[in-house]
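Of the protein chains in this complex, all but one are displayed in their positions.
The block that comes next holds chain A.
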């Protein structure tokens, strides 16, 4: 706390002028007079325009003007002044106190030197001159007595300051927004903190806690609240044990409200605490975090049912509710099929079919497409006569927020509190926002599902068409073609089907090169004899088709004439992406090993032409018939492979 007034220096700091006589000062002046054997002794304090005697003996004057003050010289010179005959001294010979009553003649004064400056004098005065002045011992005693006067003055100043500080603190505590209480620890036989007694609370206490301040003083925690919550006891115990302030942001379970504040140990098993209700701030933060979490769930989760149930968990937790679930409405909004959703432990299961009319007059609100907001089903006029069903579900504070699909209410988001709940406009707004997001996510998933279904159907028809072509060809060509020629044809069809399988399985409508090669090799039963390696590479649909045919021809040739025609032969297939002038090239290497010696075939058939097309029908083929076997490389623009 900052004191705005400038510091007071000098005598004013003592706030002593015109105060009543005090025994301490009185005793000191009478001692001074006694020791110095004078009739008069005073403690004179010099004000701006007067000298005022805090204590006096032997005179009825309680103050004089500065012009009559001899003590003023003591203050000005800040040293002992002794005048043996006042009539003889030029400074005092005209002083009215000398020339008139009481006609004083002798004066000795010592300065009162305080930490804030010299503020006056302790003086002994007599009405007869004293030649030779005070004895040294009397002078010494007078000095010591003056120190005692200063001590008294200081004591007074300090206690006044302390009182002022105390007053300021008190007014701060009384006026501050935070709740405050001072309490005494109550311990069991083993010395464990088990409860506390409230000794003092401030006016804000009532605002934050809702219990009138006058009901609190002297009462214990256990008496004021429904039950003692161990985490609050733990906070106080920690503050008392460590003798350190303990800060908290914590919930009172009995009321569900959040508080932020600090416990302060104040010594001897007393402690105080300041706190404020931060329920709405916490709720706002929870909702904000909840929206982020909801965004993640809606974005990441692919399955609609799982997505909804996870979204309900996020919503329930964000609102600190007891249950959050989701129900689909029938066409006439007469019944709702409720999913289990999310609930805190201890809430009864809810999954099932419910008729709205069993739960009160709800349909009117729902048919209007509005949210059904109920603070307490026991008091709401729509539900109070049909509360049995609600109570069986442990639902008191209830909200049903419609979720639309194609502009029609198809579902409700249900959030339940087992205690009455005052729905804030922020909460309702937030829930509508959440429902909107859920709607969007569901619509997107439905579109995705439809697309997947359509893709599946197309793939199915394609495969069936290939199967039909195969059947027709088989029946048509059974006599025209040799068995070998026929099976080559069927196998080429098969490899096209393989490319389709991969294209339609993949979400990105792309075939993974490694899988495509592996499938074709498996169809030819030679997968175990080939080594495949290379980075993950996705092929577009055209590239997948042409590459499938290429790999199939290469495999067939290897089986017939190349490395795979003998048991010990094998093929190493690898690919990599290389930088080229235009960008990046995919280069696929086909290396046959351990086969019979090979030579370039003389006659180029359809198979040879298929191979010469390369990966994407644009060539880029290099075939080397070497001693150890065929070595081939196929090069094509990587971007085109992925995109076409």
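One rule holds for everything that comes next: contacts are C-beta pairs under 8 Å (C-beta built on N, C-alpha and C of every residue); 3 or more make two chains touch, one makes a residue touch a chain; residues count from 1.
The definition used in the following text is that contacts and distances are computed from a predicted model.
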Choose one: "Gluconate 2-dehydrogenase subunit 3", "Sugar ABC transporter ATP-binding protein", "STAS domain-containing protein" or "Response regulatory domain-containing protein". The correct choice is the protein name in UniProt for the chain not shown. "Response regulatory domain-containing protein"
Just name the one of A:30, A:138, A:160 or A:487 that touches the chain not displayed here. A:487
Hidden partner chain, touching residue among A:501, A:553, A:585 or A:637: A:501
Chain A, residues in touch with the chain not shown (by the definition above): 456, 459-464, 466-472, 474-475, 478, 487, 490-491, 493-494, 497, 501, 504-505, 523-525
